[in-house]
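Only one protein chain is missing; all other protein chains are in place.
Labels A, B and C are assigned to the chains in the order they are written; within every chain, residues are numbered from 1.
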Amino acid sequence: MADPHANAPGPIAANSVAAALRRACADDWAAYVNHAFVRRLADGTLATASYKHFLIQDYLFLRQFARAWALAAYKASDLREMRAASQTVDALINQELQLHVETCAGWGISEDAMAATPEARANMAYTRFVLETGLAGDLLDLLTALAPCVIGYAEIGARLAADPDTVWDGNPYREWLELYSGDAFQEVGRGACAQLDRIAQARIGGDVTQSPRWAELCRIFDQATRLEIGFWDMGLHRET
Amino acid sequence: MADPHANAPGPIAANSVAAALRRACADDWAAYVNHAFVRRLADGTLATASYKHFLIQDYLFLRQFARAWALAAYKASDLREMRAASQTVDALINQELQLHVETCAGWGISEDAMAATPEARANMAYTRFVLETGLAGDLLDLLTALAPCVIGYAEIGARLAADPDTVWDGNPYREWLELYSGDAFQEVGRGACAQLDRIAQARIGGDVTQSPRWAELCRIFDQATRLEIGFWDMGLHRET
Amino acid sequence: MADPHANAPGPIAANSVAAALRRACADDWAAYVNHAFVRRLADGTLATASYKHFLIQDYLFLRQFARAWALAAYKASDLREMRAASQTVDALINQELQLHVETCAGWGISEDAMAATPEARANMAYTRFVLETGLAGDLLDLLTALAPCVIGYAEIGARLAADPDTVWDGNPYREWLELYSGDAFQEVGRGACAQLDRIAQARIGGDVTQSPRWAELCRIFDQATRLEIGFWDMGLHRET
Partner (left out) sequence: MADPHANAPGPIAANSVAAALRRACADDWAAYVNHAFVRRLADGTLATASYKHFLIQDYLFLRQFARAWALAAYKASDLREMRAASQTVDALINQELQLHVETCAGWGISEDAMAATPEARANMAYTRFVLETGLAGDLLDLLTALAPCVIGYAEIGARLAADPDTVWDGNPYREWLELYSGDAFQEVGRGACAQLDRIAQARIGGDVTQSPRWAELCRIFDQATRLEIGFWDMGLHRET
C-alpha cells in the first residue's frame, strides 16, 4: 500500500511501527494533520475565540494525558521505560501545562478558571478512550493510543515549519508554531516513536504488521486519530 | 432545594442517594428523561432510521456496560455485591443484548454487522468515562457513574407508562416501552438504587450529602447524565 | 526439552499453550502436583487441622479468585470470552464457595467466621500476584497467571483418579477427590486450556513459544506455580 505521508517531515522514521500505523489509516491521518484548525494556526487566521476555547480544553486534556503517562509508568516493567514515562509526566505537568497557564493568564484567564471549565465532550471521548485502552490492555495498547497525540503534533510542527505558506511574521499563534516545530518537541516525538518500536518488539517482535494483534493496534491508533480530528473540530467550532 | 422530579414515578426512593444526586442536577436530568428521542419513542413518531442507528449503538454500548459491571464485581469486596454485579453482567450479555440482536435481525442486520459498526463518538465518550471513573476511583465512584443509565431508563419507562399521552396501540416502539416500563426492569432499577445506598453507607455513612466527596459524586452523576443526553442526540441525529 | 508430564492424565492437551508452559517449569510443576499435601489428601492421612486451615484459606482464596475472573470479563473484548469468564465467576461464588461453606458448617465453622479469618501470607502473595499481573498486563497475562490453579487442580484430580494408590474407601477427603477428579471439574480445566489457546492465538498467534513474550509468560506461569506450592505448604504447616 502506498503511503502518501511517507515523505512527510517529522519524527516518524521510515521503518518504524508508527510509520506502519500511519500508513494503515492514511486518510484519517491526513484529515488530522491537515485539519482546518491547523491551517488557520499556520496562516494566523484562526478566530481568537476558537484558540482560547481550544487552549483551555487542551489544558484539561494535558492533565488527563499526564495521568495516562503515569499509567504507562505503572505498566512498564522495565526501569528504562518507567523513567521515560515518568519524565513525560514531569514535562507535561511542569512545562507544557505551564505554557498554557501563562498564555491564558495573558488573556486574564486564571488557572482556577481553566480547571473549573467543563470538559468538552470531544475532550472526554479522547482522554477516556486512551486511559481505558491502557487499563484494559497492556503497555503496547496504551502507547499506541497515546501515539497520535505526541507523534502527530510533532509531525504537524515539522510540516508547518517546512511549508512555505506558513506565516511567521505577525502570526498571533507563532508561539504555538515554534513550540511544536522546535527541536525540543521534535526530540520528544522521536523519543515516542523509538519507545513504541521498543515495546512493540518486546511484546510482539519481528514484523509486527504480521501479528494477529496488528488489526487491533491499527484500530486503536485510528480511533485515537479520529478523536484528534474531533478535538480540532471542537476547537474550531467551540463545541462544549 | 426543591426537586421538580421528587414525585416522578420510577425506582428512585424519596430519601435515597439517587434522589439526592438527581436533585443536584435537576435540569440535566429533566433534559435527559424528557428528551425528544424519548418523546418520539412514546408517540411512535421517531424515524426508523434513527431508531436503528440508536439500537446498533446501544448494542455496542451494552457490551461496554457489561465490562463496567464486571469491573464492579472486581471492585466489590463483599460477596453480596459481587453477586449483584455479576448477575447484572449476565443479564446484560445474555438477555438485553439478545433483544437488540433479535430486533436487528428482524431488519436483516446481523450481529456481526452490529459488532463491526464503528462506535459513535457520543457512545465512546459515555462508556469510556464510566469505565475510567471506576478504574480511577472506588466502587462508589463507579456505581455513581453507572446510575444514570440503569436508574434513568427505569424512570423513563415508569414515566411513559404513567403518561396518558404515551401511544401504545400500533406504536412501532411498543416493545421498547414495554421492556423499560415492565416489572422486571423496574426491579432492576430499584435494585441499583438500593445497591448505591448500601455502598454509599459503607464508604461514607450518615448524611452522604454532607461528605466532602459529595461534590465529586454529583459531578460524576451529572457528567454521566449529560453523556446520556448526548447519546439520545446521537440517536436522533444519527451522529457517528 | 523432554516433558516428564507429557503423558499425565488431565485437561492439558498435547500441543496446547498450557502444555508448553508446564514443560517450561517442569520441576516446579512436579513439586506442585505431587506435593505432600496432595499425597496426604489421596491416602487420607492429612491432619484434620491442616485440612481445616487449608479450607478456610481456600475460601478466602476463592473470593479473590472470583474477583480475578471478573477482571478477566472486564479485560475480554469479545462476547464469547466475557461469557466464559462471567460463568466462571458465577461457578466460583455460587458453587465452589458454597461447598467450602457447607463442609466448614459441618465442623461448626460459620461463613462469617471464615470471612473474618486473616488471610495467610502465602494466600495474599498468590492472589494479589494474579490480580496485579492482570491489571498491569493484558488478558493473556491474566489467564496465564490464573492457569496453574484451575488447570493444575484438574490435573491433580485426574492424576489421583488414575493412581492405584489413591484411597477412596473411608478417605475423609473423598469429597475433595471426587470434586476435582469429577467430569464437571475436568471440563472446567479443559475449557480453561482452550481459552488460553484462543487468547494466545489472538494476542500472539503462530508458535507462541517463539514470541518475545514467551519468556515473560513462562515467568508468570512459573511464579503462580511456585505460589501454589506455597499455598500447599501453608495448608500443611498451618502457616498464617
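Assume contacts are C-beta pairs under 8 Å (C-beta built on N, C-alpha and C of every residue); 3 or more make two chains touch, one makes a residue touch a chain.
Since this is a predicted model, take the numbers as computed values, not measurements.
Although one chain is omitted from the display, it touches the following shown chains in the full assembly: A, B, C.
When the whole complex is considered, the residue among C:Leu135, C:Val150, C:Leu177 or C:Leu236 that touches the unshown chain is C:Leu135. Considering C:Ala31, C:Met124 or C:Val167, the position touching the chain not shown turns out to be C:Met124 (whole complex). Among B:Leu99, B:Ala136, B:Leu179 or B:Cys218, only B:Ala136 touches the chain that is left out of the view.
In the full complex, chain C touches the omitted chain through residues 67, 121-122, 124-125, 128-129, 131-132, 135-136, 223, 227, 230. The omitted chain makes contact with chain B at the following residues, 74-75, 77, 135-138, 141, 201-205, 211-213, 216. With the whole complex as reference, residues 63, 66-68, 70-71, 73-74, 76, 79, 82-83, 85-86, 89-90, 93-94, 97 of chain A touch the missing chain.
The working rule: only the chains that are shown with their structure count from here on.
Note on connectivity: the fewest steps through touching chains from chain B to chain C is 1.
Superposition on CA atoms relates chain A and chain C by a rotation of 180 degrees, given as a multiple of 5.
Here the spacing of chain A and chain C, counted between their Cα centres, is 43 Å. Centroid to centroid, with C-alpha atoms defining each point, chain A and chain B lie 32 Å apart. Chain C has residues 74 in contact with two or more other chains.
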